[in-house]
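Could you have a look at this structure, given as structure tokens, before my questions?
What you see is part of a larger complex, with each chain still in position.
Per-chain residue numbering starts at 1, and chain names A, B, C and D are given in the order in which the chains are listed.
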């Protein structure tokens, strides 16, 4: 695994306590005629979770793919741990919006596939995969094929695959969209624990304002196409309160309302 | 459930063979033997060994031709699917080949390559190859981009992505092309034996026809159809074995 | 493919192959590949003559009739198989057998059963085309989104109405795909029938020209046939593309 | 199909109309003038024509159906010998006479076909044994194979022998052969049908005999009488131009019997096809009436 060099965030933006794991500078992206992103700049502090929030089709997936090195920006650049992104790298792992599972491979092989491509030995990678399968609650389904799983279960396979490669930066594109509310809440809590315990950086796309406020250290609100950053909000909720109480915390509710107000104008 | 479907298969087989038997007994034509006559001719040829000898002859061009078509076809198909230059250059040829009635080319092949194995292999190949190439190329082109992206994001090399993602993803369509190709190859092999030189099973068919031994002729036809079906079942098994995740059963169940 | 920034049309590489043919033909490598230009000259000479027109009409008649029966029988049978499990289980093994069986071997049997004239050629054509049409229509129906059918029922559709308002349309992309492959196979079938059964139509011309070493004539007819088959198949591919907008989204 | 006048008769040809069938079509035209109504279908080989007549789908066919006559349950009879088995062993310069072919591979039309029986009889008469026999249907294909060097010895028909000699007489030999009177192509039909349609058969045979006899006197009548709108007249000029030449050679080579074969041909056939292995039993015990129906020919030649 590549170890993060202790950054040199070219200090033209305000300095913050934690160094930035990922920096986007003036990124634009056009698909043919469609201008998806326009001169977007954004910083993602190390060891924190940043959510991207914005209307459907505003370019969230596009930005994530550019950070992942899967798409070339039309202009601008991305730095991960101080080095410019040229393509996919072992320091970033992706959770895909449409899961991107191999339909012909069972759960175990799918979860181990990231490690397989990195050349890990079979026994080693399967041991690691087993561990993460258990972590997402799929023990017993190792031999099942994707078409035998419900949508939520499939999404968890994709999650386990991204976790198992142990990358510094996790790029998660609506990772909980297909799981039901009950399971989703459990996952949100698991995610919070992950952020706290491991020094990983998470970039998280969601449509749910409550979810974003609940799990994020920092929320970037994007405007509709061509996307720019409207506002950056740092919820700073006291998470050591009882989990159930957070949801009726007035501070929490205020932030939700504030974001809601900001986004609302784009619905009508 | 399995026994029910087996029962239905047996039932429909009995119905069809029964109809054949009755049609032969009427008879619809002097040249139309009954099912039992044909089966006894088949048994006779199997016992005296002439059937196996014939198949040794027939299988040679067939197996060689199908093997060449499969390897070359899948290889070319991959290439065409992956490279737009190659696609531009070669796919029109195969589209024309697939659409064209190549049976008409047989006399030319005989003139060019004589009457030996070469011509027959050629006939099998020109029948079998286009569908294999075009199916493979189409499947490669249609590999879902999201799993290709996934492979790239987890740092797969180009070779990894071809071997571990594109080929398995394309395999159902490649195999269906292979099945159609093999069936076309059988058509080609028989056509070669009927139109180029009567050897093997084609010889049994033409010879028994020329001496008016119709039961043997029908027995030979029956056996070649049986062989084709067995051959294709083997291919199906191979697919199920290689890519077990592709077998997903009835959509409606 | 693009060259110097221009997008080359899909089939333009055929020009390149035609040139190659011309060169091989002119080099005199083999007598059975005359230069393409000579083939085209012969083509213009032959194309208006009565034997050619007769062959064309005989072949198109057999082809059209064969395809017609394949469609009219194949599509409903396929849809029925997709809807009804019993029918499916009874027929599917046979459809698979005939799809993969070397139909050329069956041609002698057809001649006995159905005679030696046009009828057998038409049936051969139908047999070449029908199985893939059945299988595709069946596959199309089987993958129909169940909730479309339920939706129609919930709004009070009768089975007949559901059949032509839902089943047919939902299976249309597969049906058209099957028809395209079936029609391509039918072209082969009609020529094989004309060569193996009674020698009429283009089959007769091929036989005649090949027997008398009239290579330019032979290729000229072949080129016409290639072009016809190609046109038909591209036309169907076009229809297929017309409905493909919803094929992936059902 | 009761009355003879009402129904068209269906003729099963064993090949596509080309120069060899020109005389036959001239005879058909004459028969038509005499009131015969007919329709023809070309089959890809003789066996199919035989099968078509056997199953009753065609009325009258082309070929030498001796095996079928003996084995099948249908009463098939020959009424006219169209051509004799005039085939020519042609070889590369390696061989000079038939005996040289002892043990050598040879290329023939098809197993059990006419050239196969010629090879059998050659073996019989000269007490030699050919080596491997390979089969390529179509004389023209065998000529192509010979020219391409894929075989050194084959047996081809008259017109292809002539073509070959014209193209490359320096490279190939035509080996001398004994005379054969047996039939290559004959006209045959189901006896029941013949009896029901005596009148039509008589007209047909009469026309054939008249053409065969006229042709023996002057081969050019074929090209002159050929209907330019008919199937022969429509052939490409490359073929049509050689018609006179072909019939000169044919008459000279004795390909056609002006008397339609008859008893002489029947005897020769029985002997020949027994030797060739298509007929079982001793030829002297076989009855000509079981194979030929001679009444129409007798009437036409008397």
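Going forward, contacts are C-beta pairs under 8 Å (C-beta built on N, C-alpha and C of every residue); 3 or more make two chains touch, one makes a residue touch a chain.
These numbers were taken from a predicted model, which means no experiment stands behind them.
Chain composition of the entire complex in this structure file, expressed with the shown labels, reads A x2, B x1, C x1, D x1.
Simple rule for what comes next: only the chains that are shown with their structure count from here on.
Interface comparison, B-D against B-C: more C-beta pairs in contact at B-C.
Separating the CA-averaged centres of chain B and chain C is a span of 18 Å. Taking each chain's centre as the mean of its C-alpha atoms, chain A lies 49 Å from chain B. Centroids of chain A and chain C (each the mean of its C-alpha atoms) stand 51 Å apart. Along chain C, residues 112, 195-196, 207, 210-211 each make contact with two or more other chains.
Contact between chains, using the touch rule, shows up for A-B, B-C, B-D, C-D.
Chain B contributes residues 29-32, 107, 110-111, 114-116, 195-199, 203, 206-207, 209-213 to its touches with chain D in the complex.
Against chain D, the residues of chain C that register as touching in their complex are 49-51, 111-112, 115-117, 195-200, 204, 207-214, 217. By the touch criterion stated above, chain D contacts chain B in their complex at residues 46-47, 50-51, 54-56, 67-68, 71-74, 107, 110-113, 134-137, 141, 144-145, 148, 150, 278.
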